[in-house]
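I have a structure here, written as structure tokens, and I will follow up with some questions on it.
Omission of a single protein chain aside, the complex is shown with its protein chains in their original locations.
Each chain gets a letter, A and B, in the order it is written, and its residues are counted from 1.
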Amino acid sequence: MSGALLARSLRDPVSVEGLAANGWTALLAAARAEQLIGTLAWRVQGLAMPDAARRVLEDARATVEQGRLVALWEAEMARRALTGTGMPVVLLKGTAFVAAGLSAGQGRQIGDLDILVPRERIDEAEAALIAAGWEWVKPDPYDDDYYRRWMHELPPLIHRERDRMIDVHHTILPLTARITPDAVALIDSRLALENGLSVLPPEGMLVHAAAHLFADGDLQGGLRNLWDIRCLIDEFGSVEFELKLAACAALHGLTREVERALRLSAHLFGEGTRLTLADRIYVRRLLARDGWGQPTRKTTELAFYLRGHWLRMPPLMLLRHLWTKWRKGYRPAG
Amino acid sequence: MTRYRAAPAATLRIVPLDVLTLVYHRASGITHVVDSPVPELLEVLGEKPLTLDETLAALAAAHDLIDPDREALAARLDELVAAGLVEAV
Partner (left out) sequence: MRHSTMLRIGPVGFRVGSDWRAPVALLDELYRDYPQPQDGIPDFNVRLFAARFWRRWLRPSVQIGGDFVIPDAAPLPLAQGLLAAEMAMNLQMALGQRRYLLLHASAVERDGKALLMTGESGAGKSTLAALLMTRGWRLMGDEFALLDPATGMIHGFPRLISLKNEAIGVMEHEAKGGRWGPLLEGTPKGTIRHLVPDARSIAAMELPAAPALMLFPSFGFEAAEREVFPSECFVRLTQASTNYVTLGESGFDALTGLVRGVPARAIDYPDTKTAIATVERLWSELA
């Protein structure tokens, strides 16, 4: 129930003025669990609320501000490391939003640095980053192989001194998924920032968020992705944008995902819309949190985890992968 | 020819303590604990980018270096580049 409370509070900030202590407690717990507490802090700033809530949200805002600074610095250091190669470097996700000054960046919590580079230059990128002080997080031969050949990114690198991770992608979905976006087109469509780094155009960012939301995993962080999408629509929505968005989605084979993401975003954070039956299951899953911000509906969660993996790998590979992982003692969450 | 440029002075909070100097780099949020000749280097490289030899000369002129060691300076500059306090352009 706290998931629904969080969605409502973001959609209609004034509604928090009616919350009692236990409502605030549940809201803050859910916001933290969904990585949306910075966003919430922005949305409700200045509204009437108990002092304790104001304090928690002020702290969240300060944390996010410092996080933003650190994220931009990571991008800058990656730029310095890669500038000699001359290859295009496209920022993705949270770092892209803040680097481009978008409303989706307001209050956003940012984790690792995600960048997109041309596939044929990825080894060069890897070498340049390692020369500049990044190193592999976990040397595990099987995982490494899998990542390189099948996933859409290098195995994660972490900077030796700064202790921050960078994920270097060469496309936006794993290579073995049923959907294969056009990585070259994505990179070609990039917009340059002042410092020489690039970002995707807004329709590209939205398509990426939608791809990430459904096809790339098990819906974890789903609410945040949908909020990102809502912000992009708010900032860029127009007839022209809708045409560009449709064209971009079609080019990458993600029309169905983008349309679903738009419906879910409108339902949760916008004016509302008609949902399909499948949409409703997604909504249930996305809002499944209790008063402690903990995921409820565990069986649905496991089903989504399996589905995430199924999408990512052909069945034979999935069996082999799970067998090897199981022998190493790994259990999926839930 | 590689030139070296220090982070802009406005982004550096430099606090000398007894045997060490603290440098808080605002742009990165990183606190560096440094010793001579780092504060001097940051000063000398703060105006415009200099080559290795130009840096050596400027340091010697401004700070009375007893034994200007070119190799040692190159090593220090590489460290500062890795730390983000200096950029190689």
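The criterion applied here is as follows: a residue touches a chain if its C-beta (ideal position, glycine included) is under 8 Å from a C-beta of that chain, and two chains touch if they have at least 3 such contacts.
If you're wondering where the values come from, they're calculated on a predicted model, not measured in any experiment.
Asker: Which candidate, A:V56, A:L129 or A:V168, sits in contact with the chain we can't see?
Answerer: A:V56
Asker: From the list A:A4, A:L69, A:A246 or A:I281, which touches the chain that is not on show?
Answerer: A:L69
Asker: Which residue among A:T25, A:T39, A:S198 or A:S265 touches the omitted chain?
Answerer: Here the residue in touch with the unshown chain is A:T25.
Asker: Residue by residue, what part of subunit A touches the chain that was omitted?
Answerer: Contacting residues on subunit A, toward the hidden partner: 21-22, 24-25, 28-29, 32-33, 50-53, 55-56, 59-60, 62-63, 66, 69, 292-294.
Asker: For subunit B, enumerate the residues touching the unshown chain of the complex.
Answerer: Considering the whole complex, subunit B reaches the absent chain at 13, 15, 17-20, 22, 24, 26, 29, 31, 33.
Everything that follows uses one rule, which is that only the chains that are shown with their structure count from here on.
Asker: How many angstrom between the C-alpha centroids of subunit B and subunit A?
Answerer: Whole-Å distance between the two chain centres: 38.
Asker: How about subunit B: which of its residues touch subunit A in the complex?
Answerer: Its residues touching subunit A are 27-30, 82-84, 87-88.
Asker: Enumerate the contact residues on subunit A facing subunit B in the complex.
Answerer: Touch residues, subunit A against subunit B: 66, 69-70, 73, 76-77, 80, 132-133, 161-162.
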